[in-house]
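Note that one protein chain of the assembly has been removed; the remaining protein chains are unaltered in position.
Chain IDs A, B and C follow the sequence of writing; residue 1 opens each chain.
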Amino acid sequence: MTAPRDSKAGMHPLARPLSGLSSPRAGLIALIVIAVLVVGGFALETVLSDGGLSKYPEVYGAYELLPLAAAAVAILLGWGLVWLISRPGDFYSRAAGDVTEGQDD
Amino acid sequence: MVEVLAERFNYAVIIILMMVGLYAVIATGNLVKRLVGLSIFQTSVFLLYISMSKVFGGAPPIFDYKEMAYDKLDPNAIYSNPLPHVLILTAIVVGVATLSVGLALVVRIREAYGSIEDDTLAEADYSLELEKGV
Amino acid sequence: MTDAVSILNGVSPAWFLIAAGLLAWASPRSELRKALMMLGPIGALAAWFATGETGVYGVLDLGPVVLETFRLDGLSRVWALVFILISFINAVYALHERNRMTDGAALIYAGSAVGAVFAGDMLTLFFFWELTALASAPLIFAVGTPEAQRAGLRYLAIQVLSGVMLLGGAAMWASQTGSWAFDAIGTGSWAGIILMLAIGLKAGFPLLHMWIPDAYPKATGVGSVVLSAFTTKLAIYALARGFAGEDALIVIGLVMAIFPVFYVITSNDLRQTLAYALINQLGFMVVAIGVGGHLGINGAAANAFAGVIYMALMFMVLGAVLLRTGTVKATELGGLYKSMPITTLFAIIGALSVMGAPLFSGFVAKTLILSAAHHEHHDLAYTLLVYASAGVMEISALKVVWFAFFGKDRGLRVKEAPQTMHLGMALAAFLCVFLGVNYPALYGVLPFDMDYKPYKLASVYGQSQLLLGTMLVFGLALYFKLFPLKSDRTILDADWLYRRFGDASARWGAAMGQLLFDAIGKVLGAFISFVRLRLFNLFSPAGALSKEFPSGMMALWTAIMLAGVVLVAYFSPV
Partner (left out) sequence: MTVGQFLPAALAAHAPVLLVAIPLILSAPAAALKSGRTAWGLAMAGSVAAFLFAIELFLATRGDAPGISYALGNWEPPVGIEFRVDGLNAALLLLLTASAVLALLFALPSVEDEIDKDKRSLFYSAFLVVFAGLAGVATTGDAFNLFVFLEISSIPTYALIAMGAGQDRRALTSSFNYLVMGTIGATFFVIGVGFLYMATGTLNMADLAARLSELHGNRVVEIGFAFILVGLGLKAALFPLHLWLPGAYAYAPSFVTTFLAATATKVAFYGIIRFSFDVFSVENGFVLNSFTYVITPLAIAGMIIASAQALFQSDVRRLLAYSSVAQVGYMMLGLGIGTQAGVAAGVLHLINHAMMKGALFMALGAFAISYGVRRIENFKGLGQALPVTSAAFTLGALSLIGVPFTVGFVSKFYLIQAALQKGWAFAVVAILISSVLAVFYCYRVLVNLWVAPRPDGASRSVQRVPYMILGPLLVLALMNLVFGVYAEPIVNMAETAAAAAFNAGVAP
């Protein structure tokens, strides 16, 4: 489904200046900006301090990187999860099982 | 064994009657028969009371009207215990009242359902429930 | 303290809310109800301020037990304050709604939550604990669909079960210690464990959490706001009161913080996504309580305070979306910023708070917990919490904002949300920013004094990196269409245990029972066929136990019972 041709029709007046924001190109630009910021941030951190800004004395290195990888893995694992444990939307109501008190009277 | 049984013949009869009565209440689906069973059951209790008031060798506790004054009574005479008899008179009245109410109810049930059989009544009631959609 | 307010000294704020709720139920005019919904929290707030001194008020001597209905101390006043605030915000937010049932229920629910927080003994706690259950269920029932009815019953079942376990545990506790007072309990006895499970049921402990994602998405738009605020946070309070410093809680909290990640990613219903994010939040607080110490308890309190407000804001946003579009499914929404820009703004503020961006309330609360974990040398816990905050909190917030307001434009052109809803959201959004910027205000109400600065370069820098990094991962996943999302799917969770497995086993049991009774019937029938017992009929579903003609059966029972008594009497000592 694509946006209606006259995509400004029905828009809230406050949102009109931002109408292009959902186009794929805007998304790509935002993505690139964020990527630059992230890489820049880590670069800056490495330059400014030796071995990364140690946020806490005992925790060394750019420990934020690990969660990023983990988040990516989690998102990808989501596919497996969807395959494994998702069921049709009417799973519970279709099965006779869910007919409890609500319907007997 | 036989002697014991003969000695307590009354009690054997009472127990048999009691069981017969209860069994009739349990087993039959016919309401009138069920009431009959109930009456038999009650009767066994009457017999129980009467039996226990019996004193061996005792005369019926009926005094001659003219001999009512104590001094004229034989102090060694043995009488059966009159109290249970009196109690049972009351119990019989109660039993009769119960039976009559029960029979009246059976008549009404027959009018309302057209049957006095347990099964049929239950079925009629079930259909009533089913109509309403339990 | 002015004289006008000081007469309220010692009056529990809970009564204002509950009284307002009862009046709201009684009042037929919606204007009056709306006024009551505003006045109740205002009165409660006045009472909260009027009772400046900590202490025990509202003592009710019932003979065998003494009920303390209003125990004001450092711990209870934080929770009560945020509960009162959120009930006021909700009143503003719900101004457009005309429903006598939910208006009153929301007030009584808030009042009972406040009352439970102020309870000084376990009986009072139990009373309000159950009242929260009973008063909140109408918020789900009010939707009116059969599905909501069933979800409401399940919700109620869990909540009432929790209350009963609480009472049972309290009774055991009282019989062991001789005191009904609700103070530190610990898991040293069975009573303590039962109490912790009872509280855990409401706090969403793993495997006991299923009611949260089951019920919250099915409540009314306004209802889910209130639901998200009270029940679980009340349980957090109870944990902080009774089980501070229990090591087991750290493990439990970590599991709660991490496992929702998969559900947050896969669930399609955005309110369900938020519900899972809520479990993650609760996990943070549970960890903080498990860590214990002043910093830990303060962290839990600060998180509860900020969390109530920003989660309510997120649910308010989705409530507005639900009101206007009729759905909150990720696959059916998109591009809403074009028609609802103001709501979008609030959504972004809420999301930034949830994510813990610097200058928002989430940040000042979350760093407290991270510091506490770090301070007490729970390094693994610390690392896992950082991971959880990246994986769950941020993804959930990004997901809600992206899929509802940006993303693919589905051509939905709806009206902007009502002004009153905006006002409610604005209040919550203001608090999110205010507490984030002016953090001493938040730290000032916390149970313990502390000298803590959240805005250190290291924290801010690290947190920003984390945020941007997660946004990058999220954006990349979206750009390469790697985000797993399917329309109209049911994601199984622990509720499968009772919705399918439990049901199936009940069915199996019933079928086996039927077979058994059939068999008994046959065997008996062979022996005494004309004694028409129909033992199996007795237990059959059509309910021969409720059959109209049991007198024969009954005579048999009489005989059986007589035999029982005679036997017992026969073998008894003289």
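The rule we apply is simple: a contact is a pair of C-beta atoms (placed from the backbone, for glycine too) under 8 Å apart; a residue touches a chain by one contact, two chains touch by 3 or more.
Quantities reported herein were computed from a predicted structural model and do not represent experimental measurements.
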Quiz item: Per the definition of touch given earlier, which of C:G168, C:G245, C:G293 or C:G411 contacts the omitted chain?
Solution: C:G168
Self-check item: Chain not shown, touching residues in chain C
Solution: 26, 62-65, 101, 123-124, 126-127, 130, 134, 137-138, 141-142, 144, 156-157, 160-161, 164, 167-168, 171-172, 175, 543, 545-546, 548-551, 553-555, 557-558, 561-562, 564-566, 568-574
Exercise. Could you list which residues of chain B touch the chain missing from the display?
Key: 22, 25, 31, 34-35, 38, 41-42, 45, 48-49, 52, 83-84, 87, 90-91, 94, 97-98, 101-102, 105-106, 108-109, 112-113, 121, 125, 128, 132, 134
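The rule is simple: only the chains that are shown with their structure count from here on.
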Quiz item: Where the centres are mean C-alpha positions, what is the separation of chain B from chain C, in Å?
Solution: 64
Quiz prompt | Interchain centroid distance [CA atoms averaged], chain A/chain B, Å | solution = 84
Quiz item: Hey, how far is the Cα centre of chain A from the one of chain C, in Å?
Solution: 25
Quiz item: Do you know which chain B residues sit against two or more other chains?
Solution: 134
Self-check item: Where chain C touches two or more other chains at once, by residue number
Solution: none
Self-check item: Residues of chain B defined as touching chain C within the complex
Solution: 22-23, 25-29, 34, 118, 121-122, 125-126, 134
Quiz prompt | chain B-touching residues of chain C, taken from the complex the two chains share | solution = 530-532, 542, 547-549, 551-553, 555-556, 559
Quiz item: In the complex formed with chain C, which residues of chain A make contact?
Solution: 1-4, 7, 9-12, 14-15, 18-19, 21-22, 27-28, 30-31, 34-35, 37-38, 41-42, 45, 53-56, 58-59, 62-68, 70-72, 74-79, 81-82, 85-93, 95, 97-98, 100-103
